[in-house]
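All protein chains of the complex are present and in place, except for one that has been dropped.
This part shows chain A:
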Amino acid sequence: MSTTKIVFGIYADDDDLLNGVHAFNEKGIAINEVYTPFPVHGLDKALGLRKTRISDAAFMYAVYGLCIGVTVTWYTMNHDWAQNIGGKPSFDWGHNMPAFVVPMFELMVFCAAHMMSLTFLIRNKMYPGCPPQNPDPRTTDDKFMMEFVTDNVDAVKQILIDTGVEEITVKDA
């Protein structure tokens, strides 16, 4: 029989949780996951999470949107069916471009915002109707939860108790 267990420790306060994370870091015990009702300042650094790259992705989406804007305005206004509208330049995109700034900008923002949000959902494995990803419903209200997958249950429990945990649950992995 496997000795690996899942340990859940529930804290009532975000400061206690942060102290707990630091204590586990000192002992070199890996924390599997932390669930909190709100973004706790400094938690990502304490857990050693790498910087998210979704803002880099957003920049690429913005460039993509801008390219669509350039292509659509050039194709419709200068290439496919150029018309003389009020004497404005219509045979050269470069000269006509100031009139296209607004739609190009809007397409850029449109693509960046929507595609970044989609990336956020996909990376988090979230979708409409997805079952809750938090093991305890109280973690969206006022409780802060640490999750461990460990063979050394006693050591984890001891540090949790030392750092002021409120409740400990142990389950088979």
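Just so we're on the same page, a residue touches a chain if its C-beta (ideal position, glycine included) is under 8 Å from a C-beta of that chain, and two chains touch if they have at least 3 such contacts; residues count from 1.
Heads up, the rule we're going with is that contacts and distances are computed from a predicted model.
Colleague: One chain is missing here; what is its name in UniProt, given the choices "Sulfate adenylyltransferase subunit 2", "Quinol:cytochrome c oxidoreductase quinone-binding subunit 1", "RNA polymerase subunit sigma-70" or "Na+/H+ antiporter subunit B"?
Modeller: For the chain not displayed, UniProt's protein name is "Quinol:cytochrome c oxidoreductase quinone-binding subunit 1".
Colleague: From the list A:Gly28, A:Gly94 or A:Pro132, pick the residue that touches the absent chain.
Modeller: A:Pro132
Colleague: Out of A:Thr4, A:Thr76 or A:Thr169, point to the residue that touches the absent chain in the complete complex.
Modeller: Result: among the candidates, A:Thr76 touches the missing chain.
Colleague: Decide which residue listed in A:Ile54, A:Val149 or A:Ala173 touches the omitted chain of the complex.
Modeller: A:Ile54
Colleague: Write the list of chain A residues that the hidden chain touches.
Modeller: Its contact residues with the unshown chain are 14-15, 18, 33-44, 47, 49, 52, 54-55, 58, 62, 72-73, 76-77, 80-81, 85-86, 88, 96, 99-100, 102-103, 105-107, 109-110, 112-114, 116-117, 120-121, 123-134, 137-142.
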